[in-house]
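Every protein chain except one is present and positioned as in the full complex.
All chains are identified by letter, namely A and B, in their written order; residue positions are counted from 1 within each chain.
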Amino acid sequence: MACGSTSLWAGEATWFCCGSSWGPCSSTGTGACGTCQSSAHQAAWPNASAACFSITRPDLCGESIPRRGCGAVMTVKHQCSGSSVCVTVSDCGPRTKSFCGEATCCNGTCRTNRVIDLTPAAFSAIGNLSSGMLPVYIYE
Amino acid sequence: MSSPRSTSASGGRGLDRRRFLTTAALGGATIVGASALGGLDADAAFAAPTPSLDPAVPAAAFAEGRITAINGSVLEVAASNGGRHLIQLTNATSIWKLEPTTAEAVKVGDGLYARGVPMPDGTMAADALWVNIVNLAVTVRGIAKDRLHFAHGAHGLVGRVVPGTTAASYLAGALTSDLSQVRIGQSVQVLGAWRPEDGSVDIARMTVGH
Partner (left out) sequence: MLTLLSASAVPVLGALLAVGGAAKLFGRDTARQAAGTALVRIVGAGRAGLALRAVGAAELLVGAGLTASPASAAPGMAAAALGAGFLGYLGWARVAAPESSCGCSARERGPVTWRSFARAALVLAGGAGAAARGGTWWDEVAAHPAAAAATAAATALALAALSTDLDHLWLLPLRRARLRLLGHPLAPTGTGRTAGRVPVAASVELLERSLAWQSMSSVVRSALLEHWDEGGWRILRFAGLHQDAEGTRPVSVLFALDAAASADTAPLPSVRVTVLDDCTDEQLPVTPPDVPVRTALTVLPLAT
């Protein structure tokens, strides 16, 4: 499936591990969709399902994030560099409610709240894993 | 006076080289975040065309797995989902293992993620290598002088405080070496280096939430 360019959302992106992996990641499993792999260009979305939404609760941070289920395809673009990566929704996350109001800025323009979690493959394609978090625009 | 913690090429030549680089760096063009040149704000960015990408075709090569052997500057890596990577390290490869470091710090048995360029011989020339890096959403269960105890899903996790390296950010504030605001029960994102020998994590940074 091709990746679109219609604006969907903006916010902070973090990264997480899933699928077969090493270290503390080896116990994480293949995620809510059963397909998640760290080495694939995939993402976790806070409203992947009703059950997922009840865990992440982005609404508590004022984010009315739309439902996009397993298999949905999104383009994630680094706000600062403009580099982008295309990902498939494969898990539920991040836990938006735990970090309400958190902002990541780019030259003074800030994105608030954690709205997407990327696999290491996807995150490292647009940023450095050691940075942990990026401000992003999301398209579909 | 250079920082004792900074990474360095050892020896006098390294120091000379560093002096040269310092002089060059301080003579560079100054770029300030100026209002005449705006950052990409949401409206402008969303209006800008985005190239259509196919998720099946990644732009940069990526490798993941555990190091099974080190032959000179080539790492043999067993991918977690089967398969094998050969990763070529160069002078231009950045290596992270808790902090920016050099190839000597990389050991057999370490886990890694690498970004690079596929070479015709089947190896990958790495641009960036992150060794044992983990980024975990955890809850603080206990705090001691040199370590924190976390709950990571169903599992317990020991996070080691590394003096001079471990930093924390509280609700989007800048990273600071002050760890005294961490409380039991808080949600924390821990970015650190996993230690294969005992399963604990050396903490690089903690992003503290509610």
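The working rule: a residue touches a chain if its C-beta (ideal position, glycine included) is under 8 Å from a C-beta of that chain, and two chains touch if they have at least 3 such contacts.
What you see is a predicted model, and the numbers here were worked out from it, not measured in a lab.
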Output for the hidden chain's shown neighbours is A, B
Given B:T68, B:N81 or B:T176, the one touching the chain that is not displayed: B:T176
Touching the absent chain: which residues on chain B qualify? 1-9, 18, 20-22, 24-41, 43-44, 48, 91-94, 96, 99-100, 127-128, 130, 141-145, 153-156, 161, 163-165, 167, 171-180, 182-185, 204-205
Sites on chain A contacted by the missing partner chain, in the whole complex: 26-27, 78, 80-83, 101-110, 112, 127-131, 135
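In this section, only the chains that are shown with their structure count from here on.
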Separation of chain A from chain B, taking each centre as the mean of its C-alpha atoms, in whole Å: 18
Per the touch rule, the chain A residues reaching chain B in their complex are 1-5, 7, 10, 14-17, 19-28, 37-39, 41, 73, 75, 77, 79-80, 82, 84-88, 93-95, 97-104, 106-109, 120-121, 124-125, 128-130, 132-133, 137, 139
Given the complex, residues on chain B that touch chain A span 33, 38-42, 45-46, 49-55, 58-60, 62-66, 79-81, 96, 111, 113, 115, 128, 130, 132-137, 152-155, 157, 171-172, 187, 189, 191, 194, 196, 199, 201, 204-205, 207, 209-210
